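Here the complex is missing a single protein chain, while all its other protein chains stay put.
In this document, chain identifiers A and B correspond to the written order of the chains, with residue numbering beginning at 1 in each.
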Amino acid sequence: MRQLKINLPQCDGGRNCAHECEEACATRVFKLDDSAFAALHIQTLADGQSAAVICDQCGDCVTVCPAEALKRNKLGVVMIDKKLCVGCYMCIGFCDKGAFERIPGVLEPYKCTACGICVKACPHSALEIVDVPVPAPRII
Amino acid sequence: MTANAAGPAITPCAVDYSRRTEYHEGLDAIKAAHRLLREVRYTPSLPMKGYNDRTLHVDLTTLEFREEPVTRQMKDLFVGGRGFGLWRLWNAVTPATRWNDPENEIIISPGPVAGITQYPGSGKSLVVTLSPQTDIPIDSNVGGYFGPLLKFSGFDALELAGRAATDVILFIDGQKGILRIEEAPLEPADSHILAELLTRMYAEDEADRSNISVVCSGAAADHSLIGMLNFSWWDKRRGCIRLKQAGRGGIGTVFRDKRIRALVCRGPVVKADLNHPVDFETLARTGIKLHKEIHTLDDSQCKMRRNGTAHIVEIMDAYDLLPTHNFQYGSHPDTHKIASPVWEARCSQMTADGCWYGCSMGCAKGADGLVLRTGPYKGHMVTVDGPEYENAAGLGSNAGVFDPDWLLELNFYCDTYGICTITYGTLAAFVMECFQRGILDRERTGGLELAWGNAEADLELMHQIARGEGFGRIAGQGVKKMKEIFIRNGWGDPGLIQDIGMEIKGLEYSQYLSKESLAQQGGYALTNKGPQHDEAWVIFMDMVNKQLPTFEAKAEALYYFPLFRTWFGLMGFCKLPWNDIAPADNSKTDEPAKIPEHVQNYLDLFTATTGIQIDRETMLMQSARVYNFQRVFNLRMGKGLREHDQPPYRSVGPVTPEEYLSRQERYDKQMLEEIGIDPEGRPLDEKIAITRKYRMDRYGKLCDAVYARRGWTPGGVPTMARLAELGLDVLPEVVAIVQQHGG
Partner (left out) sequence: MIQVNGDPLAWTPGLTVRGVIKAKNYLFPLLIVDIDGVRVDPPDYDATPVPDGASVQVIHLLSGG
């Protein structure tokens, strides 16, 4: 399946860039003004470490969604069908990676679709789209 | 083996949950036989701040529909749910109305918050009617989709009055704005087929099935007083219907008396904000918080997502509180055979099991691939909800049945026949004890060997009830009427029969052992509808925590908890997410037993939906109005006095020598330390009598303390002062009844 992957040392927690990945994601993919609403987040931690909040397409949300609004597409990417979504936010609650986003005033949450736009935007080539096996569903 | 989020790995159940016997072959012919009796157009609406401000009245005699307004007074005094149901019923009946008079109504009412999709347990409805078993109002809470879909079709409650001339289906189409009554001559009676058929029949396509909920009963409701209602929802992953129940009191029997075959509601596509809440962000934030809490902590707390309420089977056994052999004992060496690890392995774990959207507690587990061994569906493969605690205790340990497959089959047939499992569990246990003691024998049961643990005979009794045959015709009348029949026939000692028949006001006890908990004896006997535990569950507080040492402390608990727990049924909330999950820092709070953060969640959800500010005090006032109104309603129907609140002795203390001996140390100790009589050397029957007198005296003192705390007279009548406090004195008939009884 398609999966967004980050090389954290190369990224260096966004210390040497303008978080172009978040900017590109928010404005070009989700048509939002504020890069805080991007579907990925690069974090600079206090002790000099870096972290990234990224959807790894694990599929836990597919299992918990009562409306079957979350499904893997042909590329194995977990996509949300807004027509089926009932806005219960169990996906947000059960995501261990914190990878779901929601905007106040918009009923349906959203997430990374492994589209690759952030990959092109990164000035340090720290992001890539990889192809990995679909993980087995787990009891959650 | 797949690892779960926290805790040890679970072996997923290998049963293919998409496979089961299919029943929709005859659908077209059944549909073609429908005859339209009445069709009316109406304007659908969505609630504003949780209310549509109208209810739907259906007269099945005249086939007329009528919209009734929800007034300001109704909202102020009765709020929704149980309150609306009781108010509408009050106005429909007189003191002379009996359950099978056309004037009796069934009212289904969700509540102002019902239908939000963010917070676990927000899809419930309350169902109210005059009970065939008690002759007073029964109120029953039920999960699932019907209530929210009814609200989103435009109605805050549905009133069913009168009686149809033939079996009919009432169809509410909230998408098209159509109300229909159709004659339905060919529909099968039993729910697992009927609800499936009607969901497919009334849905316009596969996706539309999620917008359909069916209310129906089963064959047993035509031949017994113990019928219940099933409320269906469409399980997308399994591709079949699932059933939740409005049990207790025989509501299904009233339903069938009215010749209703089914209610079908087709609601609009559900979205996050159909209640038009005042403050959606608070709903979202609070819901996400609970989802995270359940995700992180459920596996290390009650494991509701894995086992549902069956997680307490082994716990009750460990505390000697699991009803065994008709509430004689509290544990059994075979309990492990029906304990929660069995169900964790047997129920499919990879499905979304909430009975309404957003319930991440998801306790409605399903056992798939059950091949039935008896009855009209022998050999069929079915999915059955597997099982709630009440069913494991009532159909299991209380009857001496410890085989999980028989337990599932007993559960399945109760569900499809429309029999309340709690009621059936207690009546079957009574029958088995009567069989044990020679009050019944094979001749009197028509050949049924109703001995402890004989699941096949137990199932055959159920099949007889469904067919209206044999001993089933007697058993289906419930414990109270069986006691009258057995005594009248001279089949046994009347005193013993009265002592071991576990019912009050005509309603059977639910599956908790109150024998050693004075507070729970009151919790059961001082309940408006009869001994159902939804009002007060104080056994641990009393017996284990020892938090209720005095009469006053017990009375305080029996004042507070019924009011607090009633509140959920005004709103549309399930109470399980209140206390079957606790926040990580709950132990650091001042009153951890009340789970204060969750109480605040509920207040916030009500305010966020309706815009009405409430605090813990007004929350209790809302409940107290409905609670006291129900007590006055009981008085109006002839059963609201102290004499009607008296328990059978089996629920208070040891009836028989074996029972005394099974807990001799405890009873002898009580005799010495509390009663002040030395048990040494006394004959057993004398010790039993001494204990009995002491315990019944104590129960009487408890009544005194509880009535006083509730603002009732020593006779159990709400006082005028209490009515005035609650604002119920604006209702002249309520005042008249209270004054008539010296309140």
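Heads up, the rule we're going with is that a contact is a pair of C-beta atoms (placed from the backbone, for glycine too) under 8 Å apart; a residue touches a chain by one contact, two chains touch by 3 or more.
It should be emphasised that the depicted structure is a prediction, and the values quoted were computed from it without experimental measurement.
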Could you run through the displayed chains and say which ones the absent chain touches?
B
Touch criterion as defined above, residue of B:Ile315, B:Val599, B:Ile612 or B:Leu641 at the omitted chain:
B:Ile315
Check the options B:Val544, B:Ala689 or B:Ala736 and report the residue that touches the missing chain.
B:Val544
Please output the residues of chain B touching the missing chain, sorted low to high.
300-303, 309, 311-312, 314-315, 318-319, 512, 533-534, 537-541, 544-547, 561, 574-576, 579-580, 582, 586-588, 592-593, 595
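Criterion: only the chains that are shown with their structure count from here on.
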Interface residues, chain B side, partner chain A - complex
2-5, 10, 12, 117-118, 210, 236-237, 270-273, 281, 284, 287-292, 294-295, 349-350, 352, 354, 357-360
So in the complex, the part of chain A that touches chain B is made up of which residues?
60, 63-68, 85-90, 92-94, 96, 102, 104, 107-108, 136-140
